[in-house]
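All protein chains of the complex are present and in place, except for one that has been dropped.
Chain IDs A and B follow the sequence of writing; residue 1 opens each chain.
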Amino acid sequence: MAVASVSHGGYSGAMTEEPDQLYVETRELRIQGFLLFMVSDLVLFSSFIFAYLYLRNSGQGWPAGGPKLDIALAAVNSIVLFGSGATMHFALENWKHRNFTKFANWIVMTIILGAGFLTGQVLEYMHIGARWSSGIFGASFYTLTGMHGLHVFAGIIYLTVLLLQAAQGKYTFTKYTGLTLGTLYWHFVDVIWVVLFSIFYLL
Amino acid sequence: MTAVATHAGGGLADHVHPEPQGFIRKYVFSIDHKIIGIQYMITAFLFMILGGMLAELIRIQLMKASGGLMTPETYNEVYSVHGSTMVWLVIIPLLTGGFGNLIFPVQIGARDVAFPWLNMLSFWLFPPAGLMLYASFLMGAPTAGWTEYPPMSLLGGAGTSMWAAAIFLIGVSSTMTGINFLVTILKMRAPGMTFTRMPLFVWGQFVTAPLLMIATTALGAALAALFVQRQFGVAFFDPTRGGSPLLWQHMFWFYSHPAVYIMILPAFGMISEILPTFSRKPIFGYKMIAFSSCAIAILGFMVWAHHMFTSGMAPALQLPFMVLTMLIAIPTGVKIFSWVTTLWGGVIHMTTSMLFAIGFLATFTLGGITGVFLAAVPFDLHAHGTYFIVAHLHYVLVGGSLMGILAGLFYWYPKMSGRLMNEKLGKWSFWLFFIGFNGTFLPMHWLGMWGQPRRVAMYDPQFQAWNQVCTYFSFVMTAALILILINALWSMRNGKRSGPNPWNARTLEWQIPSPMPYYNFKHVPSVFAAPYDFAEPLPYRGLEEELTGAPPPVPAAH
Partner (left out) sequence: MPENRDPVVHLDRQFWIVTAVLGVLALISILWWVWAPITSIMPEAVDKAQQIDALFRFLAASGTALFIFVCGYIVYFSLAFRRHAGTPENAVGIQIHDNNKLEMWWTIIPTVFVVIMAIFSLRIWAGIEFSPSNTLVVEAIGHQWYYTFRYPNVNGEVKEMHLPLGQAITLHVTSSDVIHSFWIPAMRLKADMVPGLINTFEFTPTRPGRYEIICTEFCGTLHGEMHSGTTQNPAYVYIDPPAQYASWYARTEREQIQASNAISAPLSPNQLNLSRGDAGAGAKLFAAKCSACHAVGPFDQKIVGPGLKGVLDDPAHPQLVDGDKATPENVAKILQNGFKGSMGEMPTQAGNGLNNKDIVNLVAYLKTLK
């Protein structure tokens, strides 16, 4: 597969190689495989969510009146994360409209928002005071949000790599499966957060 | 070796890279599904020898009511690693990674799986995981059985954490295999290979793949929780800090019940290939067999708590689990009856492979029926935690999964090596195995009923005589397996050459040379009927040159 050779900044006609059948089929495979990966990742989260609900409802040792969670902070944080979902969406749309500069700007924006979310999480951790090993609240809360945080962190690295690859011309404006997968992943992490937010802060 | 690299405009089916040269790329870090399948099999059979040796240690220990060979502590390590080995390092890898990889992509007319690199990665997680499990012997192997219930598993030595990490690795590997297989079957079938034309082995893999994907991930979560509790004191399972030991049992069995179907559905698939081939008859009730596999897989996710009837769940919950568990007997019964009907009116070739397949029908039925007994809560209150369970699980796992694997080994051996295994020796080993197996595990039913608990290094002297019977017969079974091993090694060089289709079978893998060539097909075939009509011409087009050795077709210019 010929890699479109692109000179610096020259994102134009050179990058519009027509997708052939091999590309179309491979893209389908990769997207489907990725969706299945997300299903199994979802199972991982669901298992811990089940554990959390089970422990919480088994009536033993759940802190009275609930733990001291800062719902305001978490709400702001959620907005930051959802915002990053939107910016990621714009990034991909701009790629499809063949605008590299805007794509790059939006994706940088996404990364910044993601990092902002992580910062917010660290603040929340610091102010809760409970530790991972102190009781079942710590166990459920830190394990689940920690796993999610790791997913966000991995996502930031993933997006950075995608950005660099795009800058080097690994993707063309017509062949960009990698970018689609990155976007899917980022939205997936968003959706997980909706669930976590509801079960910890609203339940 | 001239597989032509073509980057012409065709899709994946025409996307062929040149065959790798050099030992490492060809046989070690290979991305060819057939090589990977064989790698899985060799590794798993090696672990089977280890796991079998541990089993014999168990049996020798139990020759005397007072034990004597090992201390109880060592004995506990031995059966824990035996169970873990056989489940995670032998049966699951053989059925999915091994036979699955080797056969099903060819059966659907694909040239490889969807993600060959991922496939290689899956395999290469497997040997390190196995070594980790055995390395745990050095630091106090797990003792609480393959189920590792806390709080016991929290008290065990550092080996228990090793165990958790090893099984976690295996789980990741299985999950990746599941994703890979599922995408392959959904997207890479040859033209004309509709779902109702797929060989039943492919159906077996197709319903197993989601189980692998979903259930192993759930196990991963449980193992991770156990690991962090052991290493960082996180309180998931600690009752004094609000955790719950029962939580582990739920998380573990939510995986492990579906896992028992991971260990049987592919074997069902194998049986469904072998019976029609050697009866020269279409399989009876193709659609019902395929559909019942789906039913079993779905029901399999709804019955996990039948392992926990005695551990203290609300009686109101026992009820649905009891009934749902019993329901599984219906789709399984449909299968068994259809297989028996397939034998009727056939022209039965009693090859070794067929013998194992028929033996499977008998022993698996017995194991399944005792399973239904156990599903009845009142009976389970008596039988849980005794040798009756050990009997049930070996009847389904050894008499089911392992017999299926052995049938498959004799059947597909030519596809790996180009040679047949020795039939005479094979029949001898079948009868030895069959007798040894039943002699070993049948008495365990009444031993359990009469009061011998499982997982004990010493027992009530009144049971000694029957335990010795078990042990002597287990030597017979071991002898049979050693014969099979010798047969397999010897036939690699000295077996009769098989040619492409020694059994006159009709699925696609038999229409290409043995051993199967790199990239399987010169031309991707098209399919226009189901594979089991023995009286009809083969339902494939595009294989005309396959066996004639004519030069590969030149792809149309693009």
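The rule is simple: a residue touches a chain if its C-beta (ideal position, glycine included) is under 8 Å from a C-beta of that chain, and two chains touch if they have at least 3 such contacts.
Please read all numbers here as calculations on a predicted model, not as lab measurements.
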| item | value |
| --- | --- |
| Hidden partner chain, touching residue among B:Ile49, B:Leu155, B:Ala465 or B:Ile486 | B:Leu155 |
| Residue, one of B:Leu46, B:Met63, B:Met288 or B:Met302, that touches the chain absent here | B:Met288 |
| Which of B:Gln39, B:Ser256, B:Thr365 or B:Asn487 contacts the chain that the document leaves out | B:Thr365 |
| Touch criterion as defined above, residue of B:Arg189, B:His257 or B:His384 at the omitted chain | B:His384 |
| In subunit B, positions touching the absent partner | 65-67, 72-73, 76, 143-145, 149, 151-152, 155, 239-242, 244-246, 279-282, 284-288, 310-312, 315, 318-319, 322-323, 326-327, 329-330, 332-334, 336-338, 340-341, 343-350, 358, 361-362, 365-366, 369-370, 372-373, 375-379, 381-382, 384-386, 449-451, 453-462, 504, 529-530, 532-535 |
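One rule holds for everything that comes next: only the chains that are shown with their structure count from here on.
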| item | value |
| --- | --- |
| Geometric centre distance via CA averages, subunit B-subunit A, whole Å | 36 |
| Sites on subunit A touched by subunit B in the complex | 1, 20-22, 24-26, 28-29, 32-33, 36-37, 39-41, 43-44, 46-48, 50-51, 54-55, 58, 60-62, 132-136, 138-139, 142-143 |
| Contact set on subunit B toward subunit A in their complex | 7, 9-12, 14-15, 114-115, 118, 175, 178-180, 182-183, 186-188, 213-214, 216-218, 220-222, 225, 228-229, 232-236, 239, 241-244, 247, 250-251, 254 |
